[in-house]
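Only one protein chain is missing from this complex, and each of the others stays in its spot.
Moving on to subunit A:
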Amino acid sequence: MINAAGREIPDEFLHDGVEPFQGIYYRDGYHYQKAAPTVRAYVRPQADKLVDSVKDAVIATGLKDGMTISFHHHLRDGDYVVNMVMKAIHELGIRDLTVCASSLGKAHNYLVTCIQDGTVTGISTSGIRDEIGEVISAGQLKHPAVIRTHGGRARAIEDGTIHIDVAFIGASTSDQYGNASGKGGQSDTGVLSYMGSDVHYADQVVILTDTLVDAPNFPAAIQGIDVDYVVLVTKIGDPNKIATGALRLSKDTRELGIAENAAKCMYHSGLFKDGFTFQTGAGGPSLATTIFLKQYMQQEHIKCRWAMGGVTEPIVNLFHEGYIQNILDDQAFDLAAVGSVLTDTNHYEITASQYANPFNKGAFVNQLDFVILGALEVDVDFNVNVVQGSNGILQGAPGGHPDTAAGAKVTIIVAPLIRSRLATVRTRVTSVTTPGESVDIVVTDYGVAVNPRRQDLLAAFADTDIPLLSIEELRDLAYQYAGEPSPLEFEDQVVALIEYRDGTLIDVVKKPKLQK
């Protein structure tokens, strides 16, 4: 069946209430029964919840073949937790597991072994990259991977689409009762936002920490009342890889030009007023928009009420300089963000559900005025792909992209028109991550295209020096340089399902045919 984004969804995946994507607000007003976990009561007073090893914790949970376990990715490229737990599970010979991770990256390549030997047969994640991306693209995972947005993952857990048997949570600090936090310790992640739903909807919760502190470990992101076991390990991660030192602002004139035009679009949109709200990604041009936003804020004597998202040093700097009044933080990208959420009073940790879940009673994305996002590919219908490389291999992550795009009043995509010899703007994206219905402006180094749905923005930009082109003109320019890409060839096997944030299927990823 062809869905509302024009993508073919094989009927075999449309069962048990799973529907094709039917528009970004299709499920507005939808009624559903929230899931409830089956938990154990701890009536008798306990000395503590400590178990001796990860293996003992796995045994204590009674983990069995076919169950679902969950992880977060706050430890990013420095994460030791996923591999540590998977090795223990592997040794115990438990098989056929589904891993429900907030994201997966190159720190988790041990999963490749687990996928290949059947320890792991299902994956739900935002990011699929590196070797994991290659083996899943090659069709080696038994069931198609499910790619979920950050908000979509929280929704899927809360509405019961995915049930977590055991959540394994790396925490920077914990006390012996499981009051756990992302702050302090040897491996400071700043926040533990992605586990906000897991701790309330998983049957069992295991905390892994390398820094055990005296009770009460308050303020705690995860409350001890939700935790079954605590394991003290030597290291939950490599602090040097958890957060990058500092994400530097771009000095590349091309990226700065894109950033300046993105900021100009915000300025002329009619929404750039005192108390505005925004989120910007951590890519070069996205982050660089903060330079120009600051200039506009100075010029207009206005402030931003809150900035949200993956938080980075440039955002923290604007906050310290008084241009941003509050930060809503669901992920700390660098050491400056980690430091700020630890000490600054108006820098708040929020859960992934608060951030972006479309099925709660109002996520913060719905209050965004602006979001600035990157793209691997954009097509002439303004659909964006941030998941699949132009060679067909899975190598990205939706993250909060579709969530913020659907929530924000103005969604701006920033990307170079051409990367090496690949056209970013093209007739049709390899797969749709974020539907064009939620994308308003595409800013490239060659010009700016406004979605014709947004006649208000086109009118607002008419008498400005924003270099407006149609999206087709941008595509033609890209093709003029890079040539029109030949269509990729795929086999019939579906290796991943791209779930829209509301649970409908927006696209599927098929196994690419090997190049001859």
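The rule is simple: contacts are C-beta pairs under 8 Å (C-beta built on N, C-alpha and C of every residue); 3 or more make two chains touch, one makes a residue touch a chain; residues count from 1.
Operating definition for what follows: contacts and distances are computed from a predicted model.
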Original post:
Unshown chain, UniProt name, "Aldolase/citrate lyase family protein", "ABC transporter ATP-binding protein", "TetR/AcrR family transcriptional regulator" or "Transport permease protein"?
Top reply: "Aldolase/citrate lyase family protein"
**OP:** Specify the residue from the set A:Tyr177, A:Tyr323, A:Tyr446 or A:Phe461 that touches the hidden chain.
**Re:** A:Tyr446
Subject >> Which of A:Gly257, A:Gly283 or A:Pro485 contacts the chain that the document leaves out >> reply: A:Gly257
Subject >> Selected residue (touches chain absent from view) among A:Glu12, A:Asp465 or A:Asp492 >> reply: A:Asp465
Original post:
Considering the entire assembly, which residues of subunit A contact the chain that has been omitted?
Top reply: 251, 253-254, 256-257, 445-446, 465, 481
